[in-house]
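Complex shown without one protein chain; remaining protein chains in place.
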Amino acid sequence: MEILQLFNTGWSFEPWVLVFASILLGAYMLGVGVELNRYSILYVLGVLVMLFALLSPLDFLGRHYLFSAHMVQHILLLLITPLLLLLGIPKATAEKLLKIEPIGRIMRVLGYPAVAWFLGVGAMWVWHLPSIHDMALNNNSLYIIQLISFVLIGMIFWWPVFTPLKSKRLNPLTGTLYLASACLGCTVLGMLITFAGAGLYTAYLNPADTAGLLPLIRNDLCITPGVDQQIGGLTMWVPGCLIYLSASMITLAQWYGAPDEGVSAAGHEVA
Amino acid sequence: MSSRLPLVPENTEPLPSLKENQGMLTWVASVDHKQIGLMYLIITMVFFVVGGLEALLMRIQLAQPEMSFISPEVYNQLFTMHGTTMIFFVVMPFLIGVGVYMVPLMIGARDMAFPRLNALSFWLIVFGGILIYYSFLTQSGAPDMGWFAYSPLSEKPFSLNKGPTYWALGLLATGISSVASGLNNIVTILTMRTPGMSMRRIPLFVWMILVTSFLLIFVIPIIASAFAMMLLDRLLGAAFFTPAHGGSAILWQHFFWGFGHPEVYILILPAFGIISEVIPVFSRKPIFGYEFVAGSTVAIGLLSVGVWAHHMFAVGLGDVANLYFSFASMLIAIPTGVKVLNWVATMWGGKIIFATPMLFATAFIIEFVMGGLTGVAIASVPIDWVVTDSYFIVAHFHYVLYGGSMFAIFAGVYYWFPKFTGRMMSETLGKWHFWLTVIGFNMTFFVQHFLGVMGMPRRTYTYHDFPYWGSMNLISTIGAIVLAASVLVFIWNVQVSLRRGKKASNNPWHAWTLEWAASSPPAVHNFDLVPPVRGRRPLWDLAHPEQPDEPNAKVID
Amino acid sequence: MADNKMLIKFFIASESIFFLMLILAYVNFKGSVVDGPTAESSLNPYVTGIFSLFLLASSFTVWLAGRSLRAKNHTWLKVWLLVTIVLGVIFIYGQGREWAGLIEQDITISRNVFGTTFFTLTGFHGLHVCVGLIMLSILLGLALFGDFKGPRSDGVEVISIYWHFVDGVWIVVYSVIYVWAFFL
Partner (left out) sequence: MEKLGGLFNPSSPEMEALAGLTYYTIAITVVILAIIVFAVFYIIVRYRKSPADKEEPYQNFGSLNLEIVWTLIPCAIVAVLFLLTCNTMKAVDPPVDGHEPDLIIIGHQWWWELRYTKSGVITANELHIPAGKYMLARVESIDVIHDFWVPELGRKIDAVPGHPNYLWIVAGQPGIYLGACAEFCGAQHANMRIRVIAESEEEFKEWEKQEIVIPPTPRSGLAGEGARLFQNKACMNCHTILGTAAAARVGPNLTHLNNRQTIGAGVLTNTPENLNKWLTNPQKYKQGSLMPNMKLSPAEVEAIVAYLEALK
């Protein structure tokens, strides 16, 4: 099978994905309504990214052949999609939403920086413990749970820094620390995966070559299991971190942009 | 010598003194940030001379092929100690020292948040330095495994001498000192700012010190743990870095460069800060794009911790890892470039006064860009395979650390000397110092680029007489001698100016940051009255009430 | 003022990097032990687990001590500080016992990379516990002399933050060394 064929045939239309996507869109229509503006565009973009991650050959590859593809998918689902979705929610809607109990109470707990941080970084770590990862690959429902949990936990993780309620956002210096420490969290994991010997994730060692892709991957692209695992680890490490870092740059930029109220309280917020 | 430190001028207004002068005791027992700052500067100048002499001896040995001026063992000790001294006992403590002196003044504070911790930091540096230099007295001499102390060369049985042990202990002490001063600076900057001095108004030097301090507290522990492991290996026979016993030679490199690369930014960021203070004042314009200079600093700080493996391209980590690290390393060029362009833009359209500080700042831009560009080049994996561990690298990082950090340090000294001592430095000697430095520096290091690509490895005590190697090395050596002369001129200038320099007003450069509102030298309590802060340039606002920087800033005093 | 607490928080951040490195070293060599003892072959997760509980408990009691200070209840402040110290000492005794046992079987820091990383990691943690115990004893001494009027005292709060940190580190260390070796 050639790369081109892969891009034609590699698409899968798993019902649960479409259901999940339509839930997301439906909720948005109910909550916000249907109009074309900055918010809705971002939101829809987020959904599209998610669909790409879940339906495109990326998912196929990640599930059957390449750990690295899987990692790209994770980055998209845990870092990109949720951020876009979050930025796609207008302030008013968010306020309405938080008024409804128990959502408000739950978000107050989950949105607490420490909690959100541990959820976000924890998701990365737990789902990449070799045993659990292989389990998820062999068990369809667990696999689905894994991917959906990425999107939801991702939103919780970004909440303290990019909540629609600007007033509730973390002070940018604290936000930078929040994101930088998260970056450290996934750096360490990426490092371990990169420098651990090949075969950390047994499923990818010698996959059942259902689609006849293996020759293409191993010979034409020269991606051995070892290289594959390295690419995966480094993808989590470098691009993953760059997303966190760019995010903190954005928060800083916004902060500088805002008018200066001249109160020297930043320090105490940082502590 | 007399009980009075040479730095204390015998003029009526005593240098930052605790009322009457009790000789050394006021200094040794002092917890005043200004005195501790000055002691930092003095001690680093001493170490600077020592490290410089070590370099000079090496250059003399290399002046001609196959010379036997010093033995290989001594040569190896010299370059090990030269690197260690210049990094840990000159550039780092100097920049920290200026920070200790200036940060409280710049944010309108009375002192650091933890004055006694501050004193501890300083004395630990001294202690560490003594510990390391003591190893020269052991019968087997100083450490000779290079400042990077690659295992297993730094391990038994390959280094049976005591040197590496003293070295690791001494650097542990300075490491603790750096973490302490980092913590101290962070808390000071975050909590001790005068009303109105919001985080968006602090001078850029303070920004850089803040980012540097965060780097310090987060990367020094990396090397501290590595030193601890190395000591356990050497003293208790542990097996972290000894492949013969199942350890890993590469793990040390990861730990060392995991600290070592951010360290480079610890050495250069405060220098950026000094430049960002000097250039606006002498161009008579505010810094161009304050937000971007400060923001890019944060970006550099964050990126710098994720790129260490570009020091290890030749180790064989695999092409994938190499390419990722290559990419991440190149990214650092972007925020750095932004900085440089902002400095140039600050000078553009200004009315520039080329006093000695500005001369050094201007030269800094060119020399640093030179070093930065070679840095981008060697971030490319194949190029690194050609030039790593060759004299090209020596040239590269001397352009960054001498052409960068040291030029900025000189600019800072000439700029703040009036504040430190109440006297101006001699402009004539200053110009001499400047031109000797520029000529000597470029003569020494520019040719080394070519030596490197022609195949001359680093850390070699001698070399065969290949075409042009001898002549190029000779040029380099002569340059080194000129550079040494420039340092002598500088020291002479400091001496003369201390005694006979012309009295300085509180704000001789008509600068705009708070430290210039204090008397020169500042009183023990720094300010009688901190001027109101309604923008990034409080003294400009005072001088030009008709056009304040932030016309509609809320007044808080 | 908040400075002292801010200081200890950043100090702890710095410290945790130090421990992170020791843990990474342990993980790095986890798989590469060719001969000689390993965690599986030479450790006992249950005994150590029980002693760990004492340390966890001490974290709770130091919190109670702080609370009694806020309630200006000085007797209970002293009691809880004492209890905390005792619990800490018990934990240290447990670790000493474990080390002695290993060294009797000639499992030392110089035996192989497991010994090297294990003793380094647990050793540095033990060192931090001892430092914490010293500081707690000083607190207790001051409390006995009635130094703390309450309701607030930077000394008590800062040192309890440090103590929680030492405790948290142990949870990580225990999971990395024992849980990973025996329960995963």
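Which chain is which? They are A, B and C, in the order written, and residues in each are numbered from 1.
Heads up, the rule we're going with is that a contact is a pair of C-beta atoms (placed from the backbone, for glycine too) under 8 Å apart; a residue touches a chain by one contact, two chains touch by 3 or more.
This structure is a prediction, so every number in the text was calculated from the model and none was measured.
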Left-out chain, listing which of the shown chains it touches: B
Contact residue for the chain not shown (choose from B:Gly37, B:Pro93, B:Gly129 or B:Pro152): B:Pro152
Given B:Val31, B:Val49, B:Leu169 or B:Val338, the one touching the chain that is not displayed: B:Val338
Selected from B:Val31, B:Leu169, B:Leu231 or B:Leu323 as touching the chain missing from the view: B:Leu323
Touch list for chain B against the chain that is not drawn: 71-73, 76, 144-146, 150, 152-153, 158, 243-244, 248-250, 283-286, 288-292, 314-316, 319, 322-323, 326-327, 330-331, 333-334, 337-338, 340-342, 344-345, 347-354, 362, 365-366, 369-370, 373-374, 376-377, 379-383, 385-386, 388-390, 453-455, 457-464, 466-468, 544, 547, 549
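Keep in mind that, in the parts below, only the chains that are shown with their structure count from here on.
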Contact graph of the chains (line, ring, star, complete, other): complete
Whole-Å gap between the CA centroids of chain A and chain C: 35
Cα-centroid distance, chain A relative to chain B, in whole angstrom: 40
Per-residue overlap in chain B, given as positions that touch at least 2 other chains: 190-191
In chain A, residues with contacts to at least two other chains: 267-268, 270-271
Residues of chain B touching chain A in the complex: 189-191, 193-201, 291, 294-295, 298-299, 302-303, 305-306, 318, 320-321, 324-325, 327-328, 331, 533-534, 550, 553-554, 556
Residues of chain C touching chain A in the complex: 2, 5-6, 9, 20, 24, 27-28, 31, 184
Complex interface listing, chain A residues touching chain C: 129, 131, 188, 191-192, 195-197, 267-268, 270-271
